[in-house]
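Worksheet for the structure shown next.
Missing here is one protein chain; the remaining ones are kept as they sit in the complex.
== chain A ==
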């Protein structure tokens, strides 16, 4: 079990930045879970915090290299709404690895402290979406997941993507999960 904790704001940013984040202008900053757990072991490659140039939203990000050869990038962007992006890079394009990657993403989602929970494991929900749309791992795809697959009292946008990467990449493919809570 790998538990990576982003250090307190004081270590990373000035104290005033934290105070600003918690202001009424950024209602979603109060519920950002920095200590997201991964159900697999790995090594922290990088982590950091920054501001998005386009929107001014706060970004918390980190990348972990897993012992099984895969890699996970987690980005939380928040202010007027909450955005979570998880990119799971696969060392091999196989059904088993794909399913394992979705399990890891599901456990990350469970750690997110927002008004959002999936009603079934992400793997099952994605499999049903793939069956419905006749999708396989031989082609890249990106689709919205059904809204009824999640429980939330807020506006939700959630998508799943699978992308075959060029030969020059370190990884042959990646799974992209996006979650947006709140917003328009």
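Note that in this section a contact is a pair of C-beta atoms (placed from the backbone, for glycine too) under 8 Å apart; a residue touches a chain by one contact, two chains touch by 3 or more; residues count from 1.
As a convention for this text, contacts and distances are computed from a predicted model.
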Record-based protein name (UniProt) of the chain missing from this complex, from "Nicotinate dehydrogenase subunit B", "Protein phnH", "Peptidoglycan-binding protein" or "Peroxiredoxin": "Peptidoglycan-binding protein"
Option from A:46, A:120 or A:169 whose C-beta touches the chain left out: A:120
Of A:46, A:132 or A:169, the residue in touch with the unshown chain: A:132
Missing-chain contacts mapped onto chain A: 52, 54-57, 79-81, 83, 85, 119-120, 124-125, 127-128, 130-132, 142-149, 151, 153-155, 157, 159, 178, 180, 183-184
